[in-house]
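Sharing a structure here in structure tokens format.
Here is chain A:
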Amino acid sequence: MSWEILAVLAIPLAGGALLALVGDRRWAPEANVALSIGTFVAAGTLTARVVRTGPFLAFREQFFVDPLNVFLVALTAFVALTTAMFSRPYMRVEEDHGRITPGRLRLYHSMYQLFVFTMLLVLLTNNMGIVWVATEAATLTTVLLISLYRTPASLEAAWKYFILCGVGIAQALFGTILLYMAAQKILGGGIEALLWTHLAGVRSQLEPTVLSIAFVFLLVGYGTKVGLVPLHNWLPDAHAEGPTPVSAVLSGLLLNVALYALVRCKVLADGALGTPFAGQLMMGFGIASVVTAAFFLLRQRDIKRLFAYSSIEHMGLITFAFGMGGPVASFAGLLHMTVHSLTKSAIFFAVGHAVQKTGTQVMADIRGLARVSPTVGWGLMIGTIAILGLPPFGVFASEFLILTSAMRQQPWATPLLLVALGVGFAAVFRQIQPMVFGDPEGRFAPVQLPYRPALAPVFVHYALVLSLGLYVPPYLADWYREAARLIG
Partner candidate 1 sequence: MSFSWAGAIAQATELVLAVLLAPLLLGWVNQCRAWLQGKGGPGVLLPYRVLRKLLVKDAIVAHGASPLFRVVPYVLFGAMCMAAAIVPTLGTDLPYAPAADAIALVGILALARVALALAAMDIGTAFGSLGARREMLIGFLAEPALLMVLFTAALISQTTSLATAVETLSQRELAIYPSLAFAGVAFTMVSLAENARIPVDNPATHLELTMIHEAMVLEYSGRHLALVEWAAALKLFVYSCIGIALFFPFGIARGGEALGLLYALPALVAKLAIGGALLALIETVSAKMRIFRAPEFLGTAFMLAVLALLVHTFLEAA
Partner candidate 2 sequence: MSALLTPALVGQIINLFAAVLLLVSFAMLAQRRILSLIDLFAAQGLVLALSTAFVAWATGQTHLYWSAGLTLALKVLLVPWILHRLIRRLQVKWDVETLINIPTTMLVGLVLVILAFNLAQPVSELAGTVTRGTLGIALASVLLAFLMMITRSKAVPQLIGFLAMENSLFFAATAATYGMPMVVELGIALDVLVGVVILGVFFFQIRERFDSLDIHHLEQLKEE
């Protein structure tokens, strides 16, 4: 019996139901923030419990908490909170500008909380079938969020998102069925055969052929939601056309959660196969994503699409790291998940405000942000520097670790990664630098907004990323190492 798990899940679920009724009131954004605070506090107590007493199962083994997923739970709750804080004035401005109606605001708030609920469910459940159900539910909650503005482009983005992710997820369902089939022979029928803890216990006895086919399907399925090339087509559109808070949680949270599901499957596959097959597949997809995204970065005109491709690049890097395996690479992967999530969501916050002030998403039309609104401009600049892997930010540390392990374990990949990261760096910096430091032009000159933008979340995130880059506290390092050990 764990009331922490109950709280972590019940608060967003109840919040979603509540906001479905009252999400258009004037105080709805504040209610959203309050609910997120509640979730975060619950996540904090859950983390404290795990740190104190170690991993545990709850509710007849249906829920499982260990260092790997609890840190993701904490991260998810934290980013959900800061995004809710950011979205408070942001959505008010959008409503003011006439881009959304109060009815849609209701939809937005309730879907936001439900989305957080589904992601936490994926993280906390022990049942591989429920992992699938919750991932699909996460897709469903965000479909209507992406099309919130009802523009033709956003409708298209939402449709593509639904179809591509839906088809991908269906493959994951088949993989889950195959997994269940292999498990049934050892663990018997019934629900135990789908519980990850049991599966991990007997993973060396699972049938290798079935597991290898199952893993391929699971990789394709969950990999679609991670945004691995070539299944990434939905990602740039979804980020560009949806409201900025949605882009932030998609990049910052959903991709992580999908990768988490994939990593859990990889553990099972590794145990069953005994060969590095699963890891090699992940490395392949990871490198393909990094390289492809880097070259796409060169051609982007829209700022949100630019950072969407950057997300693809980074998730590819993390997938590559997890594919490599080993304590250092896994540690680096986990660290990178954290810092990427924080940095990317902060960048999207800054981008959101920049877009609101200038009224356009086209990069060539935005100039001189630092001049007119220094906080937004510098927010964007610092974020760009951070995400591109410059020291002393955390991204540098994790990228460095990944590259050094690659040099040791997979030397063929290192030049590819270096080139891709370099190309990406040039592509992004080339665009952002004039946006922040140029002359504010006439037509799209930044204007004042009716509500003061919440930029505190941006800098809080950056501070965290900076501190992680300079100094990872020992308890945190131990925690990562523990989680890395679980990945193998």
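Methods note: a contact is a pair of C-beta atoms (placed from the backbone, for glycine too) under 8 Å apart; a residue touches a chain by one contact, two chains touch by 3 or more; residues count from 1.
Inclusion criterion for the candidates: all candidates are chains of the complex that A comes from, given by their letters.
Computed from a predicted structure; not experimentally measured.
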**Study point:** Candidate from this complex that touches chain A, chosen among 1 or 2
**Key:** 2
Review point. Hey, which residues of chain A end up touching candidate 2 in the complex?
Key: 127, 129-130, 132-134, 136-137, 140, 143-144, 147, 150-153, 155-160, 162-163, 166-167, 170, 173-174, 177-178, 180-182, 184-185, 189-191, 194, 207, 209-210, 213, 237, 241, 296, 299, 301
